[in-house]
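Every protein chain but one is kept in place in this view of the complex.
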Amino acid sequence: MEKKCSQYNLETISAFVDKELGPKQLDKFACHVETCEACRLVVDQLQGIKEAFKSAAEDEMKSIDSQVFLSSVTAKSFNRKPAIFEKLKEYLSPKPILKIATIAVILGFSLMYFRQPGINGIGPSAIVNSVDTNMSSVMIIETIETKHTIIWFTET
Amino acid sequence: MNNSAVHRDNIEEAELVERLKRGQEWAFAILVKKYRMQLLKIAYGITLDREESCEIVQDVFVSVHKNIKNFRQEASLKGWLRKITVNHSLNWKRKFKRRFRWSHTPLEQEDEKMQYTVQKEKKNPETAYQGKEFEKFVMGRIKKLPEKVRVVFVLNTFEGLSYDEIAQSLGIKKGTVKSRLHTARKSLLESIRS
Partner (left out) sequence: MLRSANTITLAIFFFTICFLTQAAMAGGNVNTGVRVIHASSGPQFIDPGLRDIVPELKSVFRYTSYRLIKQKSMNLNRNQQGKVNLPGNRTLVVTPTKIKGKRIQYSININKAGQRIFNTQVSLKNNSSITIGGPKFKKGYLLFNISGRK
């Protein structure tokens, strides 16, 4: 069982850690904490929590590649098209008739692709008509990219 | 690094804003370089999700680039960026996919407390508050704090803002800041002690 200080509460100790105490209160508490084991422990614990939170966030964020981040955000902000579009542009002939032919070929292939049964077109991979369960919760989700349907249920 | 590059890195805030307004790409790169980490930590503190934080902060910079013309010099750039990041981070859960990722806690996290308790027994009291196990434990508890409380705690911990500054930044009363910080600390201390 940890000791409890009868003189100061957590609010004051918090204010001390946050440097929010007025000069008079600060002096008083600073003297008190020298001798009060309970208050010192709370101060240590609060600072420990602060440091742990800071360190965990820093470690996690350090792993994000700064160069990749910068190029991605610059591309987004300055509307830079991905390299593939630039390459595609090079392949497109400057002659209008060939341009039209290229577009027609792309359109034709796209239509063929979507007309084929089974290849993912518009709509979810599965339409959920009913769910019958005595479980506590059921969640139906659809992924953004290919609209893959997922049913998640919590087993009691 | 040549002299002009050094100068570019040490560019004053007012000049930086001016150059951003002119749409200069290198000024934007300096802005990102300067504030990326700070904003990532804020976003991570609120969302506790690495990928989401990265996306959020990228969106923040994109939004800054778009809206820099509306930025008035009397406010600090840092404060403006912080405010946008907090708003974006608080909105992140609106998207269904993101909400699902958030609400779905892997089983292992439920065991964290047990692992920490075991570690705590092995260590002496002086070192019990150090180390990765403690960090993991604290993060697990922070995740359980209400979002409103966590935002205040993040601004206090990462940004070192005073109660007044937090209140101003979030548009709430100083008393509310105090009480939210108190709630956060009380809850975290209780979980350490139990």
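Order as written gives the chain letters A and B; numbering starts at 1 within each chain.
Heads up, the rule we're going with is that contacts are C-beta pairs under 8 Å (C-beta built on N, C-alpha and C of every residue); 3 or more make two chains touch, one makes a residue touch a chain.
Treat the numbers as computed from the prediction; the structure is a model and nothing was measured.
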Report summary line: Among listed residues A:30, A:68, A:100 or A:131, the absent chain is touched only by A:131
Query raised in the report: Which listed residue, A:4, A:62 or A:148, touches the chain dropped from view?
Result: A:148
**Report entry** Where the unshown chain meets subunit A, residue by residue
**Finding:** 117-120, 123-135, 141, 143-146, 148-155
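Assume only the chains that are shown with their structure count from here on.
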Query raised in the report: What residues of subunit A sit close enough to touch subunit B in their complex?
Result: 2, 10-11, 14, 18-20, 42, 44-46, 48-50, 52-61, 63-64, 66, 69-70, 72-74, 76-78, 139, 141, 143-144, 152
Report task. Would you tell me which residues of subunit B are touching subunit A in their complex? Result -> 25, 28-29, 32-33, 36-37, 40-41, 44-45, 50, 53-54, 57-58, 61-62, 65-66, 96-97, 100, 104, 129-130, 134-136, 138-139, 142, 153, 156-158, 162-163, 178, 181-182, 185-186, 188-189, 192-193
